[in-house]
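Our next item is chain A:
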Amino acid sequence: MNSTLLLSIWLLPLLLATLARLRHAHWLLPLATLPALLAVAILPVGTTVSLPWLLLGSELGLDETGRTFLGFSSLLWLIAAVYIAGSQHAITESGRFRVFFLLAMAGNLGLIVAQDMVSFYFGFTLMGLSAYGLIAPASSRRARRAARTYLAWTIAGELLLFTAIIFLAAISGGALTFDALQSIPRSPFTVLLLIAGFGIKLALPLLHWWLPPTYAVTPVAAVAVFSGVMIKAGLLGLLRFLPPGDATPPDWGLLLVLIGTATIFFGVVAGLLQKRPRLLLGYSSISKMGVLTSGFGAALAFPSAAPGIVAALLVYASHHALAKTALFLGLGLIECSGRRISLLIGLGFLAFVLAGAPLTSGALAKAALSDSLSQPAPVLVTLLTVSTLATMLLMVRFMFLLWTRRQRRILPLPGVPLLAWLYLVTLILVLPFLVSGIDRLMINVVPVSLGLLLGLGGMLVGSRRSRANVPSGHFDL
Partner candidate 1 sequence: MNFDATLPLLVLASSLLPGLVIFFLREESHRLRTLLNLAGAGAKVILVGIMIWGVFHQHTYLTRWTLAPGLELVLHADTLSVLFVSLSTVLWLVTTVYAIGYLEKSPHRSRFFGFFSLCVSATIGLALAGNLFTFVIFYELLTLATYPLIAHRGTPEALRSARIYLRYTLGGGAVLLTGAVWLHVIAGPNAFIEGGVLSQLPDEYHGQLKAIFLLLMIGLGVKAALVPLHGWLPEAMVAPAPVSALLHAVAVVKAGAFGIVRVVYDVYGVQFTSELGLLAMLGVAAAITIVYGSFKALSQDNLKKRLAYSTVSQVSYIALGTAILGPIGTIGGIVHLVHQGIMKITLFFAAGNYAETLGIHNVSEMNGVGQRMPATTLAFSIAALGMIGIPPIAGFISKWYLGLGAVEAGMAGWVLPVLIISSVLNAAYFLPVLYRAWFCRPAPAWPAEHIPAARYETAGALLWPPVITAGLALAAGLFAAAPYSPLEWADLIAQREYQL
Partner candidate 2 sequence: MAETLIWLIAMPMAGAVATLLLPRQSTPIACVTAVAASLVAGTLLYAVSEQGSLSYEIGGWSAGLGIALRADGLSALLLMMTALVMLASSVYAGTYFTKAAARARFWPLWLLLWTSLNALLLSGDLFNLYVTLELLGLSAVALASFGGKFAAVQAALRYLLLGLLGSMMFLAGVSLIYAGYGTLDLATLTLAVEPEPVAWTALALMSAGLLLKTALFPLHFWLPPAHASASAPVSAVLSALVVKVAFYLLVRLWMDVFADLVTPAAAGLLGVMGAAAILWGSWQALRTERLKLLAAWSTVAQLGYLFLFFPVLLALPPGPARDTAFGGLVILALTHGLAKAGLFLAIGIIQQRSGHDRINELNGTAQRLPATTFAIALAGVALIGLPPSGAFLGKWQLLAGSFASGQWLWILVTIAGSLLAAAYIFRVLGHAFGNQSYPRHSVTIAREEWPALILTTLAVAGLGLAGAPVWNLLESGA
Partner candidate 3 sequence: MLTAHWLYGISGCLLLALGLRTALLHDMLLQRLIGINVMGAGVFLVLITVAYRGPGIAPDPVLHALVLTGIVVAVSATALALALARRLTAEQDDG
């Protein structure tokens, strides 16, 4: 029973993908997430299933980390699927898009329940390559170029990962499960390969070149899963392959903290210079991945505090996933039917959530992370606070871009996508109060306000003068 359920997390999307080219297959997309959702709901944590005949001997399972990831991922794939099923976008209507959507979903959900390296790698590759189809390379020459860039980087990442896995398997004497690899020390070369491999997925600076062009051309619902869900596979990979403790020397943690810090500010600065809201959101994701990387680095550097930090990272990742997906889907509604005040209010709220304003999931995530870091690395708490301020600044800029966006014809809002979006926004609104007390949500007042003020001030100044004109899609340092 458990094994059937775990397997069907992979299998159902794959099977449905074979049918997805049929004429009225829209509603297969949401259906494909059902096993994953069901698994989150009913499977006890710690379930593992051995499938010795699959690949090189597979193990599937649901641990705490996996459950969290599977929870937000399946939910967001569901919402994105409903959004796509109900929208009438020329590209997302096509059978081909649906096939790749389902394949990417299968890969993403599959890698989360994979408990051995090869299955993980399979899911990771399936997701990475299928996402190529989501960029819809045939729609324009720009899209084609973007898709090619994406593919090149993805394959590079996969090959780095493949090499690393080979080395790991050689060290472990053939054992492939993450359990068996838990305490085997990684060689520096392997760690480097893994960081680089997952760094491409996380779009760390210098490994991020694929992200802006991709986000610029991809249908927005796909960008939502790119930025909300799939990017998180990088974090999961780091957690799986470089477990804090004996396996990874703590020095690497320090390096990751530094990289993460750089990423935070790189994302913000680059984001502020963008003219297109999509790209701004994309760079914001990079910045947030910096936060996650720093946190992960701290966990490596302080193995004793690692369990707490990892738990906090999970909360942070979930928060970012929900908020970022919602932001993109909202942006999508504006893109397809024009700017409306109601949508702007919703997006404004989401902007506050992402920045970590009090009483939002952002505050909850920040609080969790600060709490876990305050003991081992107080300096990182300060960093987080600065990051909050910076994000707020970025969000003000985002709202400004939306506000000043050239208005085109107002079209009727598509019903189903709107409902999906509203459902997600409501969820984000309510969720923090379900899991936490109000007092814990009352943080970040100062940095958020400061950021808001600074942002508004900057806006006033900036609107007088012509703004720095960075061509969209590319950020040149």
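FYI, a residue touches a chain if its C-beta (ideal position, glycine included) is under 8 Å from a C-beta of that chain, and two chains touch if they have at least 3 such contacts; residues count from 1.
Keep in mind how these were chosen: all candidates are chains of the complex that A comes from, given by their letters.
These numbers come from a predicted model, not from an experiment.
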{"item": "Complex member in contact with chain A (any copy), out of 1, 2 or 3", "value": "1"}
{"item": "In the complex, chain A residues that touch candidate 1", "value": "21, 52-57, 96, 118, 121-122, 125-126, 129, 137-138, 151, 155, 159, 162-163, 166-167, 169-170"}
